[in-house]
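One structure, as structure tokens, below. Some questions next.
Some chains have been omitted; the remaining ones sit where they do in the full complex.
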Amino acid sequence: MLFKYASPASFYPLAGKLAPVFAVIALVLTAVGLYQGFIIAPTDFQQGEVYRIIFIHVPSAWMGMFIYLVMAMYACLALVFNTRLSAMMMQALAPTGAIMTAIALWTGALWGKPTWGTYWAWDARMTSTLFLLFLYFGYMALDNAIEDRRRADKAGALLVLVGVVNVPIIYFSVRWWNTLHQGATVVPGSSKMADTMLAAMMVMTFAMWAYAIAVALWRVRGIILEREKNTAWVQELLDRP
Amino acid sequence: MLSAAGLTCQRGDAVLFRDLGLELAAGEALLVRGPNGSGKTSLLRILAGIAAPAAGEVRWRASPDRAARQLETAYQGHTAPLKDELTVVENLDFALALDGAPKSRADILDAVQEVGLASRRNLPARHLSQGQRRRVGLARLVLARRRLWLLDEPATALDAAGLTLFCDVLDRHLAQGGLAVLSTHQPLPLAHPARELNL
Amino acid sequence: MKPRHKRFVWIAAGLAVLGVAVGLVLKAFNSNLVFFYTPTQVANKEVPQGKPFRLGGLVTAGSVQRDSNGLTVRFSVTDTAKSVPVSYTGILPDLFKEGKGVVAQGRVGADGVFTASEVLAKHDENYMAPEAAEALRKAGHPIKGEMFAGEKPVVTQQPSASSPPSPAPAPAGAKP
Amino acid sequence: MNAMAEPEAEFAVLPGFVAVLRRDLLLAWRTRAEIAQPVIFFIMVASLFPLGIGADMKLLARVGAGVVWACGVLATLLSLPRIFAQDHADGTLEQMALSAYPLSAIAGGKLAAHWLTTGLPLSLTAPVIGLQFGMDAPTQGVLVLSLLIGSPILSMIGAIAAALTLGARGQSLLIALLVLPLYVPVVIFGAGAVESFGAGIDHGAHLALLGAGTLAGLVATPFVVAAAIRIALD
């Protein structure tokens, strides 16, 4: 079942069906999340209204890290099992991951000014997040610079795998070092956050998740077409009106 | 000893060959022939285990283990892998160390003499002429004594004497139970009968 | 030595090296690789001498005094064990509050006073409605924040009270 | 005919390592100027630095360790493309992949050679530059130590990037892009060690982290580089 969809030819139509579904989910959840976050959720006892950046900042930061992990997983698949689709998925995911990380950095900086009193400090969390962005850029640049598709895929996969050490560093940085960035709020079991706030944040997280999936599926369809343009099934597909 | 089955080579959109099989026993040579761009180089690289085939498998001593095959393989591509800054002797010395067949200086000098480079033995490789570079490769083949030779257009740039020398060396190798797969566009004056594969 | 044994020796050597590496990392994390130093470290002279550094901790409750010119602020920063007097001239971030986290950049003068050139607020990881926070405080549950990585938890509300190190209070339970 | 009998499936690592190391050192020695290059570059950039920010001695003292480390990183960066480029172009890399020894052993040899011709000389010349920034002898000692412990990481990360970008266009810049973010923590901890020492705080933690990085790298890098080389050849 799973292996059936691991071939680009059968994944292409599946992706075509799933992408709009996730796009709709993303839209709905974003609406709900924003309403919950900006209208229903109470102001914060310390930060007042600015804390509401949290509903963008945290989901995007999570997605930035999560997408990288997903890419690393695909990288393993690409290197070990030599599956074509996993390399394509990596290529499709990278821009979204980079955007998410960039949003996390941007909103974090915006948020830092009113709360900490500065846009940026070189503490471990922020620096390692910046590296995550650079890693995405590095992957995309490498992928672009190597002309041979097969080699580009493998080299990119290796790079992603090497860079994966950065993710736990981001996550645990607030524990390992004294940072300016706050510690973990959402802890499995006992979150230090009001339920309504947490709910809004989670809804936004799922919204971004759905968005990332939708965009990745769309992009991977383009990549599949581009790479398999000379196979029989794509020719057939293109001949059909 | 060397066999391949179902080999398919795809480069970009072009399928160069499909479902190719071959079988080579000790002491046999296979001449790969075919027009330009038909996939001779690609086939040799696949046999050497440098490139991977799109489908199919290469076996050596009945095992598909690439590393084991590579231990007994000598591959020569279009360019001679020489370091421009090192002399002929130094290049050979290093190449043989890498092949796991280190040789004494006397042995190396003998081989250099045999391939006609005695007067150039201490010349940095960057100054060698094209044919002289090929001859260094020949010396390496002789010294490393690997069982399976995969040679891509080995006659290129060799003069008449060089070609005879090469054929002698190859004949000796085959007589000793070695195997060779060669791509070539020229006729090779080999004493040993060789099988041909047309791509 | 058989090939298998040789390979084993190499793997063992690799693992040993990795083990040493992990040991070094652990040693490093037990040490003070920090974005800021704590007042205890200042007291123990574990901070850069005669050079600017960052000092982090909580603003001691009731310690904030404004000079007559209204621009210079004096307060003390504590990690509940030790505290350091600080003076700062400039604009404070909005979240600067007594009992809350702060990170100040500056240097210790001869008089032992830390003269700050920049003060940043370091808030904790709790988010809740103001009413809920008030209710919690009234109920006697201090809101606990983990200010210092790897150090003992710090009680923010009543530094003197021997509040039980209860499992983290569940502010999430307080609905607006 | 016994010379061509089936080779024992021996597992030898050292001869391959040594062969490559010896050859690379010989190559470096052949073009002696080359060993000197990173060092000269290092000294030059570091000496030019004061020109950029003005010769304020206090300021210089404050940034000394950072500058020395940053210049070391740049010198290393510039030396990276040549680790594999020539072997790739002339086909030696293919021969290495076909060698009798594991490709990782060979990668290890190249790594060692690179460090011996860049990291080591850089570390040993650092005091000269430290002097210009007004460092005293003990501080210089820590500087050298931090470089000795940390520079292998630079060689290792660099070799991975160099191998990954083989055959890519604009290789030198691409390497810089890949490598710089990863070099930053090394600089931070390296310069941090020197600064902590200068400030009279414990600097062991910084050095320990660098050491951990070097050790972990020693175990993993040869395999990663070998994998990258195989990819480049495919």
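Chains: A, B, C and D, in written order; residue numbering restarts at 1 for each.
We take it that a contact is a pair of C-beta atoms (placed from the backbone, for glycine too) under 8 Å apart; a residue touches a chain by one contact, two chains touch by 3 or more.
Everything numeric in this text was worked out from a predicted model, so none of it was measured.
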Exercise for review: Jot down the chain formula for the full complex, using the labels you see.
Suggested key: A x1, B x2, C x1, D x2
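The working rule: only the chains that are shown with their structure count from here on.
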Exercise for review: Would you mind telling me which chain pair, C-D or A-C, is linked by more contacting C-beta pairs?
Suggested key: A-C
Study note, to complete from the structure: dist(centroid_CA(chain C), centroid_CA(chain D)) in Å evaluates to 36
Point to revise | chain A and chain D, separation of their C-alpha mean positions in angstrom | key: 33
Exercise for review: At least two other chains touched by the same residue of chain D: list those residues.
Suggested key: 9, 12, 234
Check your understanding: For the complex, which residues does chain A have touching chain C?
Key -> 42-47, 51, 54, 114-118, 121, 123-124, 174-180, 182-185, 190-198
Point to revise | Residue numbers on chain C that touch chain A, as the complex places them | key: 29, 33-36, 38, 56, 92-97, 100, 103, 118-134, 145-146, 148-150, 167-168, 170-176
Review point. What part of chain D is in contact with chain B in the complex they form?
Key: 1, 3-4, 6-7, 9, 12, 15-16, 19-20, 22-23, 26-27, 30-31, 86, 90-92, 94-101, 106, 233-234
